[in-house]
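Here the complex is missing one protein chain, while the rest keep their positions.
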Amino acid sequence: MTSESKLLTMREAIARHVPSGSMVLLGTQLEQMIPFAAGHELIRQGRRDLTLVGPISDILFDQMVGAGCVARVMAAWVGNVSAGVGYCFRRAVEHGIPRRIETVDYSNFTMALALHAAALGVPFMPTYATLGSDLLKKNGNLREFSSPVSEEKLVAVRALRPDVAILHVQRADAQGNAHLWGSLGVAVDGARAARKLIIVAEEIVEPGVIASDPNRTLVPGFLVTAVVHEPWGAHPSPVQGYYGRDHEFFAQYHDQTRRLEDFEEWLAHWILQAPDRRTYVNLLGAARTEGLGVKQHALSAAVDFGY
Amino acid sequence: MTSESKLLTMREAIARHVPSGSMVLLGTQLEQMIPFAAGHELIRQGRRDLTLVGPISDILFDQMVGAGCVARVMAAWVGNVSAGVGYCFRRAVEHGIPRRIETVDYSNFTMALALHAAALGVPFMPTYATLGSDLLKKNGNLREFSSPVSEEKLVAVRALRPDVAILHVQRADAQGNAHLWGSLGVAVDGARAARKLIIVAEEIVEPGVIASDPNRTLVPGFLVTAVVHEPWGAHPSPVQGYYGRDHEFFAQYHDQTRRLEDFEEWLAHWILQAPDRRTYVNLLGAARTEGLGVKQHALSAAVDFGY
Amino acid sequence: MAAHSEPELATRGYTFSELMVAAAAREIADGELVFVGMRLPMLAFLVARRTHAPGAIGLFENGIIRETPSTELLYTMGDPPNLRGATQCGQMLDVMGLLQQGRVDVGFLGAAEVDRFGNLNTTWGRRNKEVQRLPGSGGACDIACLARRTVVLLVHDRSRLCDRVGHITSPGYGSGNSWRRAQGLPVASGPSAVITTLGVLRFGHDGEAFLASVHPGISVEEVLANTGWTLRVADELIETLPPSDAELSVMREIDPNHFWTR
Partner (left out) sequence: MAAHSEPELATRGYTFSELMVAAAAREIADGELVFVGMRLPMLAFLVARRTHAPGAIGLFENGIIRETPSTELLYTMGDPPNLRGATQCGQMLDVMGLLQQGRVDVGFLGAAEVDRFGNLNTTWGRRNKEVQRLPGSGGACDIACLARRTVVLLVHDRSRLCDRVGHITSPGYGSGNSWRRAQGLPVASGPSAVITTLGVLRFGHDGEAFLASVHPGISVEEVLANTGWTLRVADELIETLPPSDAELSVMREIDPNHFWTR
């Protein structure tokens, strides 16, 4: 039985498994369940030269770029989904503040296919997407080729195998068997594409809860490197069944990061001076977290695995 | 609102949507939920020149070949999973009885990839599987090529787009939104690969039951052509949560189909003289169906889609 | 899209954003599969469903498919109301697979720049002489490549409707004529309309845009003066039909504070 616990604190998980220079996959569920707590810990531990990978990350990549952790961004979209551009990302790309970064532009679909290829263990996936675009011309991981079975042009999307994927989920057991529901995005492929996998969960549950519904299990626990129990770890992004999206937080971030000095203040207040997620949640205050909580539950119909 | 019912009887669904000459995908969930009732109706309606597609089908392909419905079999494995060979398949391939059939041999993985390519809308999928095998040499839908992104040989598995897929599931609503659980096999890709999709369900439920858990929905209802309510429609294969595998039935089929005359008797008794599934279930008898029923239920833990 | 807002509302009874939403809604036929997007296209999709296209189906890049849209105002496609009661919450590849199969009828896109051949740029902006880094493609390039029709919405302005975009994030008709075929893009695909704050552009067989309709109260000259190339004008130029009461009432029910339709 491989039943030893993989539970670590966020601090331990990041310290042990995400060194500077790593290629890190974040934001696999798009606008939901973005692992902000993990990103903040990477900032606090002063990681440098990271390659960030993900389709979009809402404002997480912007924060990490602004904090100087990042050498390269491989993504389809970097900004603030409900408010517009990401000012830290712009400052880095346009002016090299706080440092120059390299950008490798994907579309959502080609990012999904890059992770899918790695999850399936093949060097590439074929697609018609990006034909005719400047993404194809400028991204060296997209390459035009002739279909071996038809007279067609196709794009080969090279497999991307991140050093570590960090996924926020609703619930997991201590061995890493996890239930993720609602917004799946590229989570299933992302979890299998990476060399290491850190699961951040709103709740830690008994193994029997996960095993009661093995169709919903994200990946078998033996693929999981570490499990972190971090309630509110995805705020300000939503977690279906746990809390809503804090739209105002995104709007405030937009306003408070337009100028570099303001961003530095924001960074100090919300990340550098908050040693852990508990402190961050206290900064939010009870009124705010209550407002984001679930007002009406909507439980799924059961299925029967009996015989 | 696309809310008109797609409910048909099995007879109507087969009559309208599966003409002779069709390429039909069956057995996507491997040893579970094989759509035997649909196969039997195809036999009763005298379909000819079908191309059967599927990874394995336990004894269903053998029956349809024996009944003379089939011109071609594209599969990874044709036989009787718990008892050994399929005698009708052997008679057809070795002696042209009741007619010659063409066989196109896949492996399980390459069959899955052929359907995956069609589901993703690309002409092929790359793999290392079948390199060095005679499957690669003899199956024209497998072609060796050079990777466009690395110095490697790969096999291109050509997309297979069946005319119709028939999938047995546990429950569906009248619009075709379906919940399938337990053994998934190649069902998700198969359902999306085919031009038409017939869902055969143990139970028809209110739309709200399916919508309560949209992560479990097999395909959106608008991809479904027809829905058939057919309890026991997968017997003798098992349906998780509904009934077990009738091992004895498979053993009896093995014994009673070794000789051509015996197969013809078997065919008359279980299919030709049983005009519908209700009659077939009556032939099984209450003791047998009770014996196969669920003895101990095992309900999945709920998830919350609330906010 | 604030330029024309408040005065318009007073004199005409609707804003130009509302006119754009109504025009966009009419690009959706009943029963069609629609890659929806957020903001104005989302409103357009809701208007279409509640008026002439009750069977239109919405697809979202995060894997969500909805036959009955959420009635709440969404800020992102991942907002919890968009998941509960969805027809399916699948993986991104599930919806992108439908797109690549050619099953998606129409996709809505925004853009920083669009050019005479309908190519879109959402990667690099220009303001004065400085280059600005914009968020990038997201799913826009995929939709522009693979949807049967693409509809673009943007503010009409010389700097944004330019002769040739600086960067093709999402391909339109490239340099015109058979360019899309030569690239290997699907036969049935490409931009079908550009809906701006001044009018609606469509595309000729040669892939070049022409002015198909002008919004009420806007002159052709005004459109041409605000377009960065010599825009062709349709022989049978029409005036854009204003939003109907039914269309407006849906928009205002969903967005009572004009959050999206300022």
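Going by the order they are written in, the chains are A, B and C; count residues from 1 in each one.
Keep this in mind: a residue touches a chain if its C-beta (ideal position, glycine included) is under 8 Å from a C-beta of that chain, and two chains touch if they have at least 3 such contacts.
All of these numbers come straight from a predicted model, not from anything done at the bench.
**Student:** What chains on display are touched by the one that is not shown?
**Tutor:** By the stated touch criterion, the chain not on view contacts A, B.
**Student:** Touching the absent chain in the whole complex: find that residue among B:60, B:75, B:122 or B:223.
**Tutor:** B:75
**Student:** Check the options B:32, B:170, B:212 or B:225 and report the residue that touches the missing chain.
**Tutor:** The missing chain is touched by B:32.
**Student:** Which residue from B:43, B:129 or B:165 sits in contact with the chain not drawn here?
**Tutor:** B:129
**Student:** What is the set of chain A residues that contact the non-displayed chain in the whole complex?
**Tutor:** Touch with the absent chain occurs at residues 1-2, 119-122, 177, 188, 192, 211, 214-215, 217, 219-222, 305-307.
**Student:** At which residues does chain B meet the chain that is not included here?
**Tutor:** Residues in contact with the chain left out: 29-32, 55-56, 58, 75-79, 81-82, 85-86, 89-90, 93-94, 103, 105-110, 112-113, 116, 127-135, 144, 152-154, 181-189, 237-238, 240, 244-245, 247, 250, 298.
Note that in this section only the chains that are shown with their structure count from here on.
**Student:** Which chains does chain A share as contact partners with chain C?
**Tutor:** B
**Student:** Name the chain whose C-alpha centroid is most distant from the C-alpha centroid of chain B.
**Tutor:** With centres defined by C-alpha atoms, farthest from chain B sits C.
**Student:** Taking the mean of all protein CA atoms as the centre, name the chain whose own CA mean is closest to it.
**Tutor:** A
**Student:** In angstrom, rounded to a whole number, how far apart do the mean CA points of chain A and chain C lie?
**Tutor:** 28
**Student:** Taking each chain's centre as the mean of its CA atoms, how far is chain B from chain C in angstrom?
**Tutor:** Averaging C-alpha atoms per chain gives centres 41 Å apart.
**Student:** On a C-alpha centroid basis, what's the spacing between chain A and chain B, in Å?
**Tutor:** Going by mean C-alpha positions, chain A sits 37 Å from chain B.
**Student:** Of all residues in chain C, which are in touch with two or more distinct other chains?
**Tutor:** Chain C, residues with two or more chain partners: 64, 80, 83-85, 89-90, 93, 96, 99-100.
**Student:** Counting only residues that touch at least two other chains, what does the list for chain B look like?
**Tutor:** In chain B, 120-122, 215, 305-307 touch at least two other chains.
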